[in-house]
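Please see the structure below; I have some questions.
A selection of the complex's chains, in situ.
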Amino acid sequence: MADIYSNENPLFKTLAFYVGVLILKMFFVQMYTTFQRITKNIYATEEDITFADPSGKKVKIDPQNPIVERIRRAHLNDIENIVPFIFLGIFYISTHPVYSTTLLVFRIFTAARFLHSFVYLAHVRQPFRVLSFGVGIAVNIFMAVSIVMFYSKV
Amino acid sequence: MADIYSNENPLFKTLAFYVGVLILKMFFVQMYTTFQRITKNIYATEEDITFADPSGKKVKIDPQNPIVERIRRAHLNDIENIVPFIFLGIFYISTHPVYSTTLLVFRIFTAARFLHSFVYLAHVRQPFRVLSFGVGIAVNIFMAVSIVMFYSKV
């Protein structure tokens, strides 16, 4: 039997591809925070202000700015969901899942997280954010339960 | 020799099982936040309020609510400790550890994190939270030092 964790295993290749895509998406949200801080002069530390505005007259520390806090919540939500997804994906592919199911599950999760980021950052009205969040959570719980069931038996 | 990362290796099977269990526990804390937000009408974004209370009269934005902030801190503490644990577990099982020691270490960590969540969410008095936190950290440092020592030699 071929190794599970090998770049010849289709399950592993699919996982690796979507891990790369999801992490790039996370970085986009992360850098969007930095972009908003610089263009809107919203900083949380003194050094940043000294650097952005040496005279210190125009810019004030604003660690709870709503524009930045929204992106930070979107980013934190990514960490809270994409990080477990990758861990679960790594162990899920060792439970002999059907390839087509796995591919579908990875694609649904990836689509849901792209939608979640878009909806969060574009202020789209609810229930779109809660739905995209829920789909991601459902995929993660499905994989977590599959892993626990598989490894409590063997 | 059997592969380390294979569902025939008892070390890998044990790790996979506890990864599934710990991530399910994390999701419970995460969903408890959502449950508190909905039942107590505590929202951090405008869309949520527009959805929960279309008239906009009863519910106000409250991004620093103490009830939700407590659960969020519990959840963040999970991320700060369980995520490193899983990474360390993945590499620790490659350092030829004794099976019974590894099983014990994984069980102690899992028990400490369940206790930590319970103590945090149930407002149990200190020092129970700091003790359960400390046990988790001690396990993680033990694994991290084992990995660094093993791989600085070979």
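In order of appearance the chains are A and B, and numbering begins at 1 in each one.
As a working rule, contacts are C-beta pairs under 8 Å (C-beta built on N, C-alpha and C of every residue); 3 or more make two chains touch, one makes a residue touch a chain.
Every value quoted in this text rests on a predicted model; they were computed, and no experiment measured them.
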item: Homomeric assembly size (copies in this file), of which only 2 appear in place; value: 3
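Just so it is clear, only the chains that are shown with their structure count from here on.
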item: Turning angle required so that chain A lies on chain B, C-alpha fit (0 to 180°, nearest 5); value: 120
item: Touching residues on chain B, where the partner in the complex is chain A; value: 3, 5-7, 12-17, 19-21, 23-24, 26-27, 30-31, 44-48, 50-51, 63-64, 75, 79, 83, 86, 90
item: Residues on chain A engaged by chain B in the complex (per definition of touch); value: 3-5, 64, 69-70, 73, 79-80, 83-84, 87-88, 90-91, 94-96, 123-127, 129, 137, 140-141, 144-145, 147-148, 150-152, 154
